[in-house]
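In this view, the complex is presented without one of its protein chains, the others remaining in place.
Chains here go by letter, A and B, matching the order in which they are written, and residues are numbered from 1 within each.
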Amino acid sequence: MPSLFSRTRSGPAYPSHTKERALPFLLVAPTVAVLLALSIYPLIYAVKVSLQTEAGTAWTLQNFARLLRDDFFQAALAHTLVYAIIALTVEFLLGLGLAVLLNREMRGRSFFRAALLVPMMLPPVVVGVVWRLMLNPTFGAVNGTLQGFGANTEALTWTAHPTLAFASVILVDIWQWTPFMFLILLAGLQAIPQEPYEAALIDGSSPWQTFRHVTLPLLKPAILIALLLRTMDLLRVFDQIFILTEGGPGSATETISLYIHRTAFRFGDFGYAAAMSFVLLLLTNFISLAYIRLLKGQEAA
Amino acid sequence: MREGGRGTEARGRVMKYVLVVLAVLWALLPVYWMMTISLKHEVDQFAVPPKWFVFKPTLAHYADAFLERSFGQYLLTSAIVAVVSTLCALILGTLAAYGLARFRLPAKLNTRLALWILSTRMFPPIVTAVPLFLLMSDLNLLDTLASLVIVYTAFNLPFVVWMMRGFFNEIPREMEEAARVDGDSRLGALRRVVLPLVSPGLAATAVFCLIISWNEFLFALTLTQTDRSMTLPVGIAGRVTQYEIEWGVMSAAGVVAMIPILIFALAVQRYLVRGLSMGAVKG
Partner (left out) sequence: MNVQFINVTKSFGSAVVVDDLTLSTEEGEFVVLLGPSGCGKTTTLRMLAGLEDVTSGDILIGSERVNDLPTQARDIAMVFQSYALYPHMTIAENIAYPLRVRKTNREETKRRVREVASMLEISGLLERRPRDLSGGERQRVALARAIVREPRVYLMDEPLSNLDARLRVQMRGELKRLQHELGTTTVYVTHDQSEAMTLAHRVAVMRAGRLQQFDTPMNIYNRPANRFVAEFVGSPSMNFIEGQVDEGGRAFTSGQLILPLTEAQLDRTRGHLAVTLGIRPEHVQVSTGARDGSTPANVYVTELMGNETFVFLRLPGGEKIIARAPADFRAPEDTPVRVSFELERAAFFDAESGEALG
């Protein structure tokens, strides 16, 4: 039977070049489709919800106007920023210190490294459980140990006291995420070749000078990346605080993510929650772009 | 003079060990404390001063959590959701990564698409959580495993694409060129030559996806409502925030939620830096 699709060449049917050319698009298309449907569409949906009245009948800017008058939102914003700045600073300094300590060959290094990374790998919920156990005012390990040394721990109510609670959630973040800084900075340190150090040694530079003039500049890209990734995570922090304090007592430890969650899922005010989401998104984008600019400048130099 | 130098050096080394051991204790003691609570009878749990080492162990809390209460089911849900979403993300993401790494697309689409895919990963989860909740409720998918699988697949996709793209880029192009000259099709070369070569990277990426899905909390919290679809983290969180907290049960569930993750993390140690920075820092 003569076929419309008869080929000039015998042998196996090979795809034509044009068909092959479609292949990369076929490979990428499903992923793009999934992301459009589950990342981009929700975003657009959120824009719509945030710009409409609750009944969805009219367009309005009232959700955004409300942001300016909402003390809870402003407090949440302040909490988030203070939380991020303190945690970032402490985690960076501790992480750098640990990375420098463990950079040189030492006995048991791979064990120490693995052990130090444990907190970072834990499910955030487990971190919450661990620290509720540690910080419980009456029978937690922290106060229990302090009492064992004869201290009076009556005032140390941790998560029940506004200031202490805020300190507690930061402390927990530091506990969990210093390992991340440590890991990235250690990798950065180990990627630095030996020659600059040997040259500095021959030039008679002191250990501090070497650190200041050789290590830090060469480590800068790794530092920026570690700070960038941590900053983005800190600005969106939710899980551990939710378990540890639920934003309380009162709203003393409520960050933006927690407040958005409360607005949407306690009060059912999705429009306002979406509006706040955009502020968070903008804030995250703005800060990460600043980092990326720094990084690019770094690469150009 | 030289003696003094050697003295300081030795003191420095001791100091270094002291600091490192302190850091390790700081990292591990809280976790260890939770493990002891999960194994302690109630009397020992609340002892003052705390009993760190010596107590009579019991497995009662584990039996309580996983046999008496719903934690067994949460565990199963977590496992199903993690495995299925990881498989989906791995299949879609690996193909996309291969397309981006190995084909020349017009209009600089290779880089642009890769960056766009990465950027979707950078959204704070709460930003998409609200609209996704509304969407899933419109689709009648709230409180189903399907909704979690779908969301986790989308959440892991950028990660898979970005990781696998890096691994593909490390395989010399000549491998596929040789395979094609030898008569294999593009997908045949991917299956027979490239995938076997990136299999360690693929395995590491899979483990990362499992970890991410297993640990995920916010989406699970918003999209699930009943025992029908609750994952282990949501199950634990639900009990922790109640007034009457059963510490033993909580800790037992926490230990069980933690153990697979620690094993997985150990398995991908070599790729940890890469996985956590999505290749931004080569480890």
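Note that contacts are C-beta pairs under 8 Å (C-beta built on N, C-alpha and C of every residue); 3 or more make two chains touch, one makes a residue touch a chain.
These numbers were taken from a predicted model, which means no experiment stands behind them.
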| item | value |
| --- | --- |
| Contact residue for the chain not shown (choose from B:12, B:72 or B:172) | B:172 |
| Residue of B:58, B:144, B:169 or B:185 touching the missing chain in the full complex | B:185 |
| Interface with the undisplayed chain - residues on chain B | 172, 174-175, 177-186, 188, 192-193, 196-197 |
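One rule holds in what follows: only the chains that are shown with their structure count from here on.
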| item | value |
| --- | --- |
| Whole-Å separation of chain centres (CA-atom averages), chain A against chain B | 14 |
| Residues of chain A touching chain B in the complex | 14-15, 20, 23-28, 30-32, 34-35, 37-43, 45-46, 49, 98, 101-102, 106, 112, 114-119, 121-126, 128-134, 138-139, 141, 144-145, 147-148, 175, 179-180, 183-184, 187-188, 191, 222, 225-226, 229, 232, 235-236, 238-239, 242-243, 246, 256-257, 260-261, 264-265, 270, 273-274, 277-278, 280-281, 284-285, 288 |
| Chain B to chain A touching residues, read off their complex | 16-17, 19-20, 23-24, 26-31, 33-34, 37, 45-50, 52, 92-93, 95-96, 98-100, 102-103, 105, 113, 117, 120, 122-135, 150-151, 153-154, 157-158, 161, 185-187, 211, 214-215, 217-218, 221-222, 232-234, 236-237, 240-241, 245, 247, 250-251, 253-254, 257-258, 261-262, 265-266, 269, 272-273, 276-277, 280-283 |
